[in-house]
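Take a look at subunit A:
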Amino acid sequence: MEITLRHIDKRFGKVHANADISVTFSEGKIYGVLGENGAGKSTLMKILAGFQPADQGEIVVDGKPREARLHFGPTESIRSGIGMLQQDPLDIASFTVIEDFVYGSGARLTMGLREARKALKIQCQRFGFDLDQESPVSHLTIGQRQQLEIVRLLALGVRVLILDEPTTGISAEQKETLFSTLGLLAHQEGMTILLVSHKLEDVVALCDRVVVLRAGQVVGEREMPATTSELVKMMFAEELPPQSRQAVTLGKKRVALEDVALRGRRVSLEGLHLSLSSGEVVGLAGLDGSGQDLVLRAAAGVIRTARGRVTVDGRDMTGKSYRQFRQAGVAFAAAGRLEEGLIAGLTLTEHVALGMPGALVKWRAAEADTSERLQRFNVRGRPESQVQQLSGGNQQRFLMAIMPANLALLAVEQPTRGLDVDSARWVWTQILARRASGTAVLFSSPDLDEIIQYSDRVIVFFAGRFIELADLSGVSIDDLGHLIGGQFEQANHA
Partner candidate 1 sequence: MTRKVSLAVVIVTVMVALTLVPVFAQDEFVFGMVFVGPENDRGWSQAQYEGGQYIEQNLPGSRMVFFPSLNTADNPETTLMDVAQNMVDEGAKVIFTTSDAFEEDTDAVAEAVPDVVFINTSGDNVLTGEAPANVGNVMGQMEWGKLIAGCAAGLTTETGKIGYLGPLINGETRRFAASAYLGARYCYGLKGGNPDDLQFTVTWIGFWFNIPGVTLDPTEEVNTLYDTGADVVLSGIDTAQAIEIAGQRVANGERVWAIPYDFVGSCDIAPDACLGVPFFHWGPAYLAVAQAVQDGSWSPSWDWVSPDWADINSDQSIVGFLQGAGLSDENKAALNGVIADLAGYATNPFVPDSFALWAGPLNLQDGTELAAAGQLVDPLDVWYLPQLLQGMVGASE
Partner candidate 2 sequence: MRSHRLISATFIVLPVVVAVLFTSLLVMLVGNEPGEVFQTVWMGAFRNSNALAAVVNFWRPLVMVSMGLVITFTAGLWNIGVEGQMMMGAVFASWAARSLALPHPIQISAEIAAAALGGALWAGLAGVLKTRLGVNEIFGGVGLNALANLLAIYLISGPWQPPEGGSAHSTTPFPANSLLQPASTEFPVSMVALGLAFASIIGVTLALRGTRWGLQLKATGKSSASARLMGVPTTRSVISAMMVCGMLAGLAGSYRVLFTYESLRPLVSGGIGFLGLLVVLLAGIRALWTPFIAFAFAAIMAGSTRLRVSLQLDASLAGVLQGALVLLVLLSNGLRGRVVEWSDRRAAKQAASVSETASPGARHE
């Protein structure tokens, strides 16, 4: 199905998110849609998928034009054959897989449950998806939830599939499965695939053509193949130098987990020993929900250990509350910034004021402090803005800006989730600066590049088992990809 966007225009208040965009996506091809954070690519995709109305412009589907202002409502889009896979899949956590599948394919509510099971099974077999039909959606990994969304959209008869950052948080195997699925859908079945991604390697590996957006406008289009540096140049109009890591001498032991056992909803783990020294960065790798999130949260005191001891700067903190951990110099930044971390509905000043001492709030001082921090941490926003009005990158920057100084441990879950290359580099600059001042850093990431690039040591998790890689020299991304898929034995041999 061929889609043409003509003169799409969209504003949010003063921000011109899409400025007169015209572009064509023809069938049988995989398109990469690139651009830094705030370039307008998510907005454009949401308009196409009917999650947002455009202010002006036309969407031409198979030669039939319609006003983009009226092209609104996901059901409407799906009826015209366009489906979008959101960054956070829109499934319903309390449903089982099969319920979600049946409910989500609302067009055929009449479909019997038995029929639906068969359809789901056939689709899963075709693509090699691994989905237990009876398992609750909340127990699935991100990769599995994606797979469920894809088969659901296909069952709805979608001919244009939009994917927003699909390779975040999935294993090498799942990624391989996904890519082969997308290739099959585009090149054999003639579907149009649009891939929004910051991971230029993925774009290079998968796409037939790229469209680059900057500041709400299309600034370039080209056929693949191209190298990542060529793509970076198109996105930023300049090449970014590789980020250098200064060697830091390790200092005293700051945080230690001794023979710790943790119980999670999906996995549990036993016998973990982990100690972090001043200036050390330890990366936690693994598929979503393999146990790394538990370790990260236990080290930060957000969840309690079932057994074992946690110490911070030599003090026994076992069983203490997160508040006490915080007072002991531990900070935690979760992946869901607006669910755990920042408070939607509060202004930036109010966030800063929350961290200030004293029974009375000194609003003037808080506002001055906020302005100063916004400037220092390069956050684009005003003190009186509410935090959810910031873009993802600015939210992450702001989260960093309000973290207390001189931490013993900084525990960060997916520090660059949803950020473009530029923003991601900036966040790491901040983290590394804290490291240089003596903070131990513990982070998890679904992005194996990030793990290898920034960690001194890595712990790989799979279904509650874990293995430590103390020496990263000679460990490739591919090796790591197999490890997070559970092939620990190979690693031991390697």
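Behind the choice of candidates: all candidates are chains of the complex that A comes from, given by their letters.
FYI, a contact is a pair of C-beta atoms (placed from the backbone, for glycine too) under 8 Å apart; a residue touches a chain by one contact, two chains touch by 3 or more; residues count from 1.
In this text, all values refer to a predicted model and were calculated from it rather than measured experimentally.
Of the numbered candidates 1 or 2, 2 is the chain that subunit A touches in this complex.
Touching candidate 2 in their complex are the following residues of subunit A: 11-17, 37-43, 55, 302, 322-323, 326, 332, 334, 338-346, 350-351, 353-356, 358-361, 363, 380-382, 385, 389-392, 394, 402.
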